[in-house]
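Apart from one protein chain that is not included, each protein chain of the complex appears where it belongs.
To keep things simple, chains are lettered A and B as they appear, and every chain counts its residues starting from 1.
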Amino acid sequence: MLSRLAESLFWIGRYIERADDTSRIVDSYVHRIVEDPFNNEDATCRSLYAILGVPQPEHELLRNEMLQTIVYDEKSPNSIAGALDGAFENARRSRDFISSEMWVALNTTRNELRSRQRVAAGLGPATYLAYVRERCALLAGLTDATLSHDDGWQFLLLGRNLERIDMTTRLLRGRIAYMDASPDWMAFLRASGAMEAFMRSSHQLNDPNGVATFLMLNRTFPRSVLYALNVVDAALREVQSSNQLFDSGDAARETLAHARSTLEYVDEEELLTQLPALLEMLERTCYRINDAVTDKYFRHEEAILWISENQL
Amino acid sequence: MAVVFDTDSSGAWNEMFSAPGQARLIYQRLLADLDAQSVTELSQRADQLARTFIDRGVTFAHSGEERPFPLDIVPRIIGALEWDRLSRGIAQRVRALEAFLADVYGPGRIFTDGVIPRRVVTSSPHFCRQAIGITPANGVRIAVAGIDVIRDEHGNFCVLEDNIRIPSGVSYVIENRRAMTQTFAPLFSNHRVLPVDSYPSKLLAALVASAPPKAKNPVVVVLSPGVHNAAYFEHVLLARMMGVELVEGRDLVCRANHVYMRTTTGERAVHVIYRRVDDDWLDPLQFRPNSVIGVAGLVNAARAGNVAISNGLGNGVADDKLVYTYVPDFIRYYLGETPLLDNIATFRLEDADVCAEVVANLADYVIKPVDGSGGKGIVIGPQATDEELRDVEAAIAENPRNWIAQRPVALSTHPTFVDDRISPRHIDLRPFAVSNGNEVWVLPGGLTRVALGEGELIVNSSRGGGSKDTWVLSEDVPVAPPVSAPTLSPALLGAPQQNDEFINQDEEQQ
Partner (left out) sequence: MTESLLLQIRHHTGFRYEGRAKSSYNEARMTPQDSPTQSVEQTKLTVRPVVPTYSYVDYFGTVVTSFDISEVHDILEVESLSTVRTTPGVVESPIEWRHLFDDAFMDSMSEYLAVTRRTEVPAATLERYDEWRNAPTIHDAVEAVSAFVRERMQYVPGATSVTSTALEAWERGQGVCQDMTHVTLGILRSLGIPARYVSGYFYPKKIAEVGETIRGQSHAWVEYFSGAWTGIDPTNGIGHTERHIVVGRGRDYGDVSPLKGIYHGPKSTGTGAVVEIVRLP
């Protein structure tokens, strides 16, 4: 398929997932600020910035500014509105490929968000964030149901799961780094959408090791890092075989294989102590896979503005 | 409750009625069906039509905004016999234009034989000197043509304009039919209407036929300027229905005179480009160097016979309004046939005598710039202000070759559902013809455009017009004749319309 199209679908997957995950995280953090009277608002907001990779401001950081930056700012790819805008722009460029239902859903979401933002200014972000999660679920469902599961869909799946790994990794790093400033483990699980699944597994609540193990290593929960890595691997394999590029190696799959085996052979008892190193490794893995896939499949030019020249 | 029908009492030909209250044979069944609907039911169907369009994203960019292109619920019907005559006339015209282009970009016999002055062609801004030496593999330069016709006061079809560069609008034809069959299915059960859904496969076959002979499995692409283009929806639809890639300039690259598409499997050879990008923007090496939507080196790749550009380069030299006046001569000269379709009587202002006569009576003519499009620059004499007449007189004096004049012609009218009434509105027709090198196939029907404003003449989409589903019947009578021909009581006849006699204009993006 067209490189430019593949890249657009990849980013639609990433951006929608980003919006979804960010809204969960912000929701739990905002709850913490509101529910806990002893909470240090500035520290909590800063920990959130750290997770999402937003530069820390010099001045005191309060809730409203944090929400504007991370939720409502349409121009920033780190914010929820910005991520959905990015998905929309990419959908526009791949309109010949995505289904009309997806297009309509994205279009409607974008328009709705703007009016909901005005409401949220007065009533707080909870319903805005809930709407985001609902729409992301709808979009994910539409992509899975209305796109043929061929190359295009594989790239979208790739993007979605790569972003998921990235976000889960960031979340865990934030939890460790800002232990006091971040929500407790229960809220943390909720933020990851993992609460009920965790409870049904054999792990105990308030067992940090158990939570970390669940989120990193569980083989059946779709938001776990290992699960997502397997999905990414399967997608890469599909794409490679259908595109039959006769490369000697596949940088993305190699990086991924290394990450997978590292995780598979981790001693669960030791997980917490090894966590910082593992998370760093995972973050690097995500960058590498992104670059390798871009390099291999998305090589295309932006429209060139030619310079003309004349000589005697 | 019966719907109120208005009839028209100006001189324009009425598509549905041969006399007040007397419907033409092919419309009698439709009239009965519509009569049986109430205003509410019709309104509901109209709303439903609009909704399906919005949902499917069938839009047209109007003043920068995407808006649905209104589809009227009352279809336009053409009988089988009449269609046979009309489609043969369209095909004949396309064949003559094709021969003209081959001659103009080849031996130029028509100049030496004095049928048309050489300078008419060489002074046209669309005359493409780079096209000399580029011979299409199957000889076809006009894979798709949109020949706009109107029906005059006597009920004869005549040609308003030829569009053979990048004619657009067929996506509306396809979507209109889809929407009508979904929302107004009962109408179809009483008529045998020729289908329109074979267009994409016919177009694909024609494109494949134009591929370089050495390409065993020719790869065809649709080249679009991108999402911001007014007709982007059509590019998407056609690419999807033909099952080919929709590309933009930056997805293609030319190396050593071969064209490739950048895919996830690497660079893939491209053999036929159905381009929806104008000549001027197509190749920054040959034309505008600041084009970002073209492909550098494309023209020489076509010259080397490695890629087919469809429609061909420089076709604009034949759909120029001045050359239009010579097309009946082309039919006689190249085909040795009598034109089946007439032009509207047109006067060339570059002729000094003609110019003097016209300028002396400007208010009686419709004055059109030769290189205008989308209705811009046209002055409708009888409706123009003194200032407008003075301005156009000055413009004519400055460059007479750039102007033609036509006598106003009354466009035919067709009942149209507007503001809860069915009233006459002016319409035209754009049939689409596809050439594969062996035959010219005309899509049954085409795009009927309607001016929605009462008495309005400008029917194209960029000026707020709408369209109608256009039916060609497989036989001249409807399937089930009505029990009795409906007649209208005088009380139901509406007030006479404004004296609306003028010509409609051209589509912006062709």
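Just so it is clear, contacts are C-beta pairs under 8 Å (C-beta built on N, C-alpha and C of every residue); 3 or more make two chains touch, one makes a residue touch a chain.
Nothing here was measured: the structure is a model prediction, and the numbers come from that model.
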Of B:Pro289, B:Gly377 or B:Gly453, the residue in touch with the unshown chain: B:Pro289
Absent-chain contact - pick from B:Gly133, B:Gly155, B:Pro195 or B:Pro382: B:Gly133
Residue of B:Arg51, B:Arg85 or B:Arg255 touching the missing chain in the full complex: B:Arg255
Residues belonging to chain B that touch the chain removed from view: 111, 114, 117-119, 122-123, 129-130, 132-133, 253-257, 284-285, 289, 296-297, 300, 303-304
Missing-chain contacts mapped onto chain A: 304, 306-312
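As a working rule, only the chains that are shown with their structure count from here on.
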Gap in Å, rounded to a whole number, between the CA centres of chain B and chain A: 48
Of all residues in chain B, those that touch chain A in their complex: 55-57, 226-227, 232, 235-236, 239-240, 245-251, 253, 261-266, 284, 289-293, 296
Of all residues in chain A, those that touch chain B in their complex: 1-4, 6, 92-93, 95-96, 100, 103-104, 151, 239, 243-245, 297-308
